[in-house]
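Of the protein chains in this complex, one is absent; all others appear in place.
Chains: A and B, in written order; residue numbering restarts at 1 for each.
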């Protein structure tokens, strides 16, 4: 159904410079896939939030970038993987303003609002994987929870 | 279709080899088929080249052994071309099933060539190869049908988008002042478009004031209010001041009932009041000219 359009790229997230590199690569891939400017900006911003989470809370990790295709629509899947302490209370972590890292606490909850799908898979002590999927389209894809 | 075709990997490989070897002849025959001839009208060579690309794709798919897989990577190289062909046929008034029928018509010329490869066309092996070709072209037919359906969907999506843009014009009311008269239901997709066009207009017109007139919006629930507040906030980030006008008494009541706080937003009863406010803020006074007599505000 969601056939990969191109092989997955692995990018390390271990430093400040890596964050910039990841943002640039996601921007480039999204442009190539035909994402509009506003959607690109949202996706790259979400990428920045999540990659920083991986770096700051997960102690570093990597992101897997996979271009997708379903019918005539191109999409992009990003998986941010770390082997850090994990998230103990997911509901709390998804709440606006909740922070454990000195930021504004908008990272996870904010990123969720910028993309069509965001799934958190976390196990205390064994790390966190946040997977984001976004489809290039002029119209926002139907979302759950929003009319 | 439901019947399970058993095409062994060896047969699939052989079919792939045949397609590679005979691509020139197959392409020459296909180029005369209506499907290619009517699409590539400039020259026959162009049609032959297009046919070769399709044969190459089929050979690739056959060699990969994924004869029945419409997502086989081999098809990727020709998918765009196929969808263009399907679209051309559709524009000429052909239904998707008629286009699919034309694709099915490609089997016969190729099958004839394939048969000629074997000393005894009735042998079991020859039969297996012919079956493999049938399966492969059946898959090609599905790929074409899929692109036909998808291009239809893309067209509908594009039209919906255009409709959204048409429905939300941004008007320059005065130097530095733009306005969007909102008419109809303000759903998520629509408010997204409103926000985008308003912000673009702010840049383009170098606007300091943006008026959102909701006279034509039938109901304001908490979601609509949220959209309005987001738009106001985004405009502010760009240095423009938003004024929401046209809040009818019934809507004002609903807003109060729902406990929605629009307190941080400048509101005015009507579009004219909003314009007067924006002009006043810039020190512009509009007064009736004594010579021309009274002109309503």
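Convention: a contact is a pair of C-beta atoms (placed from the backbone, for glycine too) under 8 Å apart; a residue touches a chain by one contact, two chains touch by 3 or more.
Just so we're on the same page, contacts and distances are computed from a predicted model.
J.: Which choice in "Nucleoside-binding protein", "STAS domain-containing protein", "Cytochrome C" or "Amino acid ABC transporter permease" gives the name that UniProt lists for the one chain left out?
T.: "STAS domain-containing protein"
J.: One chain is left out of this view; which of B:34, B:123 or B:203 touches it in the full complex?
T.: B:203
J.: Considering the complete complex, identify which of A:61, A:84, A:107 or A:127 is in touch with the unshown chain.
T.: For the chain that is not drawn, the touching residue is A:107.
J.: If the hidden chain were put back, which of B:12, B:114, B:240 or B:255 would touch it?
T.: Considering all chains, including the one not shown, the answer is B:240.
J.: Using the touch rule from the top, list residues of chain A that touch the missing partner.
T.: Output for chain A: 16-17, 19-20, 23-24, 27, 37-38, 40-42, 44-45, 48-49, 52, 96, 103-104, 106-107, 109-111, 113-114.
J.: Could you pull out which residues of chain B are in touch with the chain that's been left out?
T.: Residues 172-176, 195-196, 199-200, 202-203, 206-208, 230, 233-240, 282-284 of chain B touch the chain that is not shown.
Throughout what follows, only the chains that are shown with their structure count from here on.
J.: How many Å are there between the centre of chain A and the centre of chain B, using C-alpha atoms for each centre?
T.: 24
J.: Quick check: in the complex, which residue numbers of chain A touch chain B?
T.: Interface residues on the chain A side: 3, 38, 71-72, 137-140, 146-147.
J.: Going by the contact rule at the top, pick out the chain B residues touching chain A in the complex.
T.: For chain B paired with chain A, touching residues are 71, 83, 146-147, 149-151, 153-154, 157-158, 160-161, 187-189, 192, 196, 223.
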